[in-house]
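For this depiction, one protein chain was excluded, whereas all remaining protein chains were kept in their positions.
Letters A, B and C mark the chains as written, and numbering starts fresh at 1 in each.
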Amino acid sequence: MPRDSLDDLDTKLLAFARDRDWEQFHSPKNLSMALAGEAGELLEHFQWLSEEQSANLDADRKDLVALEMADILIYLVRLAQRLDIDLIDAAYRKLDINQARYPAGQVRGDARRAEEYERE
Amino acid sequence: MPRDSLDDLDTKLLAFARDRDWEQFHSPKNLSMALAGEAGELLEHFQWLSEEQSANLDADRKDLVALEMADILIYLVRLAQRLDIDLIDAAYRKLDINQARYPAGQVRGDARRAEEYERE
Amino acid sequence: MPRDSLDDLDTKLLAFARDRDWEQFHSPKNLSMALAGEAGELLEHFQWLSEEQSANLDADRKDLVALEMADILIYLVRLAQRLDIDLIDAAYRKLDINQARYPAGQVRGDARRAEEYERE
Partner (left out) sequence: MPRDSLDDLDTKLLAFARDRDWEQFHSPKNLSMALAGEAGELLEHFQWLSEEQSANLDADRKDLVALEMADILIYLVRLAQRLDIDLIDAAYRKLDINQARYPAGQVRGDARRAEEYERE
């Protein structure tokens, strides 16, 4: 069975950091800052666009956005590696929690409930 | 060949949003905000910890951190779906860029170069 | 001449931290994380709202937003105190930079130039 793409990425990112002796900077605290910094850069691409414009990026902008998202994924995978967290498992656990908390029949199209979802 | 874990997650997250008619809220602009909001929650777990403490979380805290990271991954996957971006491909492209920019032999253990890495 | 409101706030916030022996946690690094965490909480109030809705908050929501903004100001003032930075002076210096960079006659109503403004 092929290894999963996130596992492969994790292996390559760890080698990248070790080859440069940069693991010393990669405490979970520091990685959380780097991740949030990249999330801030992502925001900057969208902040003056309307929602509709944000869904219709030109090719150049879309590529820049893809690389910002890559940075976020890279730090997320690095952080998971440092804390020995299985990201995919955590995502499915969170999805199960959300499915129990927001039954489809009760929250359909309801922005308020969608928002509560965020406040957890 | 099994589908990749991120593809499976993408499919399930899309179904979750559609079942609740929440796709209307999931513009790229809004998803970038939700992602950054979750990155902020992640920071809050680490902000008063030393770097060493951040690497030695107790089990309860680690689980909360895992669920925050899950939220970030969930919004990242949703955003990639809305923009038709291949996250794994983007991550490898970014890794290639970084490898060309920061040759291991030249930047070993160098915080300043690690930092420049961030400023791109 | 009365002291300025930000100076008074600074004095009171410093006393608050000292009375609790919390200054030990208030390194600039940690304060930057706390500030960004609060900025993330601010985002969460607006992320599923339209731009128009965001300008027409009900009284309860507006009050919650005001308190999030208060947290951001509090951390900004604390950080300025730790780094011995004059916030008002810095704001006017930045405004001068922006006025030179974006002459009103050249950038009127131009989202692209407004966006460049952000990328600095």
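One rule holds for everything that comes next: a residue touches a chain if its C-beta (ideal position, glycine included) is under 8 Å from a C-beta of that chain, and two chains touch if they have at least 3 such contacts.
Just so it is clear, the model here is predicted, and its values are computed rather than measured.
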When the complex is taken as a whole, what residues of chain A touch the one chain not shown? 25, 30, 33-34, 36-41, 43-44, 46-48
Contacts from chain C to the absent chain lie at residues 1-2, 4-6, 9, 12-13, 16, 19-22, 24-25, 27-30, 32-37, 39-40, 42-43, 45-46, 49-52, 54-55, 57, 62, 65-67, 69-74, 76-77, 79-80, 82-83, 85-88, 90-95, 97-99, 102, 104, 107-111, 114, 118
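Throughout what follows, only the chains that are shown with their structure count from here on.
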Distance from chain B to chain A - Cα centre to Cα centre, in angstrom: 2
For chain A paired with chain C, centre-to-centre distance based on mean C-alpha positions, whole Å: 25
Listing for chain B: what residues touch at least two other chains? 25, 30, 33-34, 36-37, 39-40, 43, 46
